[in-house]
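I have a structure here, written as C-alpha cells, and I will follow up with some questions on it.
Note that one protein chain is taken out, while the other chains of the complex remain in position.
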Amino acid sequence: MTTAANPTHTGSAAAAESWIRMYRQMVAIRLFEEQVNELYTRALMPGLAHLYVGEEAVAVGVCEALQPTDYITSTHRGHGHCLAKGASPDRMFAELLGKEAGYCRGKGGSMHIADPATGNLGANAIVCGSAGIATGAAFSAQRLGNQRVAVCFFGEGALGQGVLYEVMNLAALYKLPVIYVCENNLYTEYTHYTETTAGDILQRATAFGVRAESVDGQDVRAVHAVAARLIESARRGEGPAFLLCNTYRYTGHHVGDISREYYRTKQEELLWKTERDPIKNFGAWLIEQNLADAAVLERMHAEIKLEMEKAVEFALASPYPGVEQVGEDVYA
Amino acid sequence: MTTAANPTHTGSAAAAESWIRMYRQMVAIRLFEEQVNELYTRALMPGLAHLYVGEEAVAVGVCEALQPTDYITSTHRGHGHCLAKGASPDRMFAELLGKEAGYCRGKGGSMHIADPATGNLGANAIVCGSAGIATGAAFSAQRLGNQRVAVCFFGEGALGQGVLYEVMNLAALYKLPVIYVCENNLYTEYTHYTETTAGDILQRATAFGVRAESVDGQDVRAVHAVAARLIESARRGEGPAFLLCNTYRYTGHHVGDISREYYRTKQEELLWKTERDPIKNFGAWLIEQNLADAAVLERMHAEIKLEMEKAVEFALASPYPGVEQVGEDVYA
Amino acid sequence: MPDAAPRELTFAQAIREALAEEMRRDSRVCIMGEDVAEAGTPFKVLSGLVEEFGKERVLDTPISEAGFTGLAVGAAMTGLRPVVDIMFGDFITLTMDQMVNQAAKVHYMSGGTWKVPMVMRTTLGATRRSAAQHSQSLHAWFCHVPGLKVVLPSTPYDAKGLLKAAIRDENPVVFFEDKMMYKQKGPVPAEEYTIPLGLADVKRAGSDITLVATSSMVQVALGAADLLDQAGISAEVVDPRTAWPLDEHTLIESAKKTSRVIVMDEGYERYGVTAEIASVIAAGAFYDLDAPVKRMGAMHVPIPFSPPLEDVTVPTEQTVFEAARALCGRS
Partner (left out) sequence: MPDAAPRELTFAQAIREALAEEMRRDSRVCIMGEDVAEAGTPFKVLSGLVEEFGKERVLDTPISEAGFTGLAVGAAMTGLRPVVDIMFGDFITLTMDQMVNQAAKVHYMSGGTWKVPMVMRTTLGATRRSAAQHSQSLHAWFCHVPGLKVVLPSTPYDAKGLLKAAIRDENPVVFFEDKMMYKQKGPVPAEEYTIPLGLADVKRAGSDITLVATSSMVQVALGAADLLDQAGISAEVVDPRTAWPLDEHTLIESAKKTSRVIVMDEGYERYGVTAEIASVIAAGAFYDLDAPVKRMGAMHVPIPFSPPLEDVTVPTEQTVFEAARALCGRS
C-alpha cells in the first residue's frame, strides 16, 4: 500500500501521509461494513457476511507495511484485509451480491474474494484454510527471489487447527518470508477463546521456531510499527514471524448474530466500543498531533460514505452472471 | 504391569523384583526382534517390520509404571510397547505371520497388533495416527471415573503431524489422564529429525498447556522414575504430560533397510550400541547393586531365547485363517 | 408418555429429540463439537441439550475437527458412545484420516476385538448461498469405505428413528443432515421407535417410473412426482435412507416394476452416489429396464455463490420432471 521506504516512525511528511492514509483506510473498512449490514438487513444480500468492524487497525496497520506485490491471505471475516490491501469497494460489493462485476465474477461471494492485482490470494471459509497457501506463497517468493512477503491473517480460532503448526514448522525450517497474523478477537463463533485454547499463544509459535510478538490490535500505530519491523526482517531473509493482535469484533459472528448475551455481555461490547475504538482513538491522536483537524476528518468520513454508497449502487445495478458461466473456470 | 504401589525408588524387595522384571522385559523385546529379523531374512514373514532394538528402555520403563487396565497406543515400531504391556510372544509372532492364532486373527500384522486384555488399543501404521485414540481413551477414563491412564507412544516424526497439537490442546483443556511419550530416535525414515523439526520439542507441549519433561531413553530407571511420576499425577487428575525420551534405533527403519550410510554413519550406530546400550548398562548396574549376578542374567537370556524360539515355532506351525474369514469383522 | 395423537416436529427438533432420548437412556452417550453447548450449533439443532445434560456431556471443542474426531474414536473404543458434530459437511475433509484410517478399520484390524460405536453428525446441501466451501455433499466418500455406515435421512420421522439406531449401532456411523431441511416439519410419533439401518422406504408408490432419491432430493422427487401425476405419469419415489448398508433389493424391485429409473442425490453426479445406485439397478434390473438409468446429481463445479448460478447446480422439481417425462418418451 505504501512506497518502499516506510518512514512512519519519523515526523516527516511521508509519515504524516501514511497516518492519514491509514485513518482513511480504517474509516473505509468501517463504512464498507456498515453498508454490508444494511444490505443484509434490507435483504438485498444473499447469504451471510462476517463484519470486521472493531478490528480495522489490524488489517490497516499490517497492510500499510506491505508492498503492492506482497501477498496476503484472508478469512471468512475478510473484507477489511481485502480493502486494506487495495481492493475497490465497488467490485467487492458486486462480489458480495453475486454479480458478474465482482472480483470473482460472483462465484466467490463474501468469503472468497481474491484479487491478483493487489496480491490477495483469497479469503477462505475454512478456518485456517489459507495457512498453507500463505506459506507456499512465501516459499515461491524465496525460491523466485522476488523479495515478496506473505501475510496470513487468521482468527484465534485457527489456533485449533493442526495444520497451522505444520506450516509454521515448515516456514521456520525453510526460513520463509511469511508473517502469521493472529487476530484474537476473544471469540470463535460463540465461544470465548479461553475455553478452547490451552497454554500460551505466543509460545505456540516460538515452540516451532517462529519468533512471536503481541500487540494492541486497537492501536494502528503500534500494529504498524511491529508489523513493519517483522515484515522487513522477513524480507531480508530472517525468516517467519507470528504477530498476535489483541482486538475485538463489535458485532455478531455474522450479520445475523443479533442476540449475543448468552456468550458475552453488553457491557463488554460497550467498553471496547467506547474506550478502545481504533478509529476514534487514532483520530484523536491525529488531531492532538496537529496532523489533521476534526473538520478534515469529518469531511473524510462524509466523502468515504458517499463513495461506499456509490459502490453499493454500482453493485446493485450490476447484472448477475449469465447462467452459462456456471461451468466456466472449473479448469484453467 | 506392576502392582498398585510402585516402590521402585526404595531398596525394598518389591523394588528389586521390579528391576528384574524390567530387565527381563527388555531382553524379551530384544530377543523377540532378533527372531523377527530372522524370520524376515529367511523369507518366512510376509511384508516388513520395524524393529524396536535399542529403544527397549522406553517401552519397559513406561509400561512398568502402568496398571494392567491402563491403556497404551503404539506405532509401526510397536512390538516393544506391545510386549512391555504384557502381550505374549506366541500370539504376536502368529500375528506377524498372518496366522489365525495371532492377536488380530492375522488381519493386522506387525503394524496393527491390538489386545484388549492388556489395554493395548493398537499399533498404528499412520504416523501420529493414535494420538486421538489415546486422548479419547483418557477422556473415557475421566468420564467413567475408572482411574485409568492412557499412554500414547510415538516417534519424533509424529511431531510433524498437526493432529498431535490438536489433541494435546484438548487434553490440557479437559485435564485428561494421558501421557504423550515421544521416542526421539533421531531419525524418521531416512532423515535426521533436526532437518524436519524447528523450534523446541518440549515447548511444543508446554505451549499447549501440557507439562513436559525429557529423559535419557537408554536408562530404564530414569525412564521409569519420571514416567511413574507423570502417570500417577495424571491418575490423580492433574492432567496430561509429555515425556521426551532420547533414544536410538540400532537397525534400519525396517528390516529391509540395510544400507544406511547415506543418512547416518556406522560410527554413530556403533557408539550407541557400545556405550549406550540400555540392556548392557542396566545389567551392569544390577550386578553392581548385587541385585543379580552375571550367571543369573545369562540364564535369563537363554531362557527367554528359548521362549522366543518356541513362540516362533508355534506361529510357524499355526494355520492361516480360512479364506471365509476375510469378510468377517468389518462390522461389529 | 403414550400418545397416539399425530404430532409434528421440525427436522431439527426430531434430531434433538433423538439425541435427548438416547442420552437419557444411556449415560455413555455424549456430544462433542464446535459451539454445540450454549449456542446449540449455528443451526440451533442442539439447543437445550446442554441445559439438560450439562457441559460434561455436551462438550464445546476447539476448532479441531481432526482432533476431536480422533478423541471420539478412542472414547468409543473405551466405553463411551460419542456423537461428534461436524458443523458443515465440507469440513469432513479434515476428519478423513480419523474416520477412514482409524474409526472404520479398528474393528477389522484388531480381528474383531475393539469396537468403535460412534456417530458423526454432519450436514450436506447447497442453495444456501454459502459458496464452495460450505455447500458440498461429500457423503459418497464415506460410502466408499468399508467399516462405515452412512445415513441420509429425508424426513423428521426418519431422522429421529435412524439417529437413534445409529447411536445404538456398534459401528462408526456417519449421519448427514440436509441443512436446508432443518425447519421442515413432519409427523413424529411421541412413542419410542427406531428405524433399522439398511431399509429403503417407498415414499410414494407408482407404476411408470422410479425416482430413487436421497436426503434433500426426496422432497424434490416428491414434487416432481406431483408434476408427473398431472402429466399422467405415475412415479414411485424410493428413498434408500442409508447409502450403506444399501437396500439393493427394494431399489431393484421397484425398477423391475416400473422399468424406468432416475437416481437423484445432491452430491456431485460424477463418481458419486448416483453412480453406485444406478449401476446396481442397471445390473439388477437389466432385463426389465426400458431405458437407461438416468442420474441427476450436483453439476460438476465447485458450488458458486451467485444465486442464479447456484440454483442451476442442483436438480429441481422442474428438471426432474422434464427428465422423467423424456425418459417416459413423452417429452
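Each chain gets a letter, A, B and C, in the order it is written, and its residues are counted from 1.
We adopt the following convention: a residue touches a chain if its C-beta (ideal position, glycine included) is under 8 Å from a C-beta of that chain, and two chains touch if they have at least 3 such contacts.
As the structure is a prediction and not an experimental result, all values here were calculated from the model.
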Selected residue (touches chain absent from view) among A:29, A:65, A:87 or A:170: A:170
Selected residue (touches chain absent from view) among B:22, B:158 or B:255: B:158
Residue among B:61, B:109 or B:283 that touches the chain left out of view: B:109
Given B:54, B:80 or B:98, the one touching the chain that is not displayed: B:98
Residue, one of B:11, B:47, B:68 or B:237, that touches the chain absent here: B:47
Contact partner of the left-out chain, one of A:115, A:156 or A:257: A:115
Interface with the unshown chain - residue positions in subunit B: 46-48, 95, 98-99, 104-112, 124-129, 157-162, 188-191, 195-197, 262-263, 320-321, 323, 325-327, 330
Residue numbers in subunit A that touch the chain omitted from display: 71, 73, 102-108, 112, 114-116, 121-122, 124, 126, 129-141, 143-144, 150, 162-163, 166-167, 169-170, 173, 328-332
Missing-chain contacts mapped onto subunit C: 90-94, 96-97, 100-101, 104-105, 108-109, 131-133, 138, 140-141, 143-147, 243-244, 246, 267-268, 270-276, 278-279, 282-284, 286, 289, 291-295, 300-302, 304
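The rule is simple: only the chains that are shown with their structure count from here on.
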Chain at the geometric heart of the assembly (C-alpha centres): C
Geometric centre distance via CA averages, subunit C-subunit B, whole Å: 41
Mean-CA-position distance for subunit B and subunit A (Å): 47
Centroid spacing, where centroids are CA-atom means, of subunit A and subunit C in whole angstrom: 37
Contacts with two or more other chains, residues of subunit C listed in rising order: 61-62, 64, 66-67
Set of subunit A residues in contact with two or more other chains: 160-162, 195-197
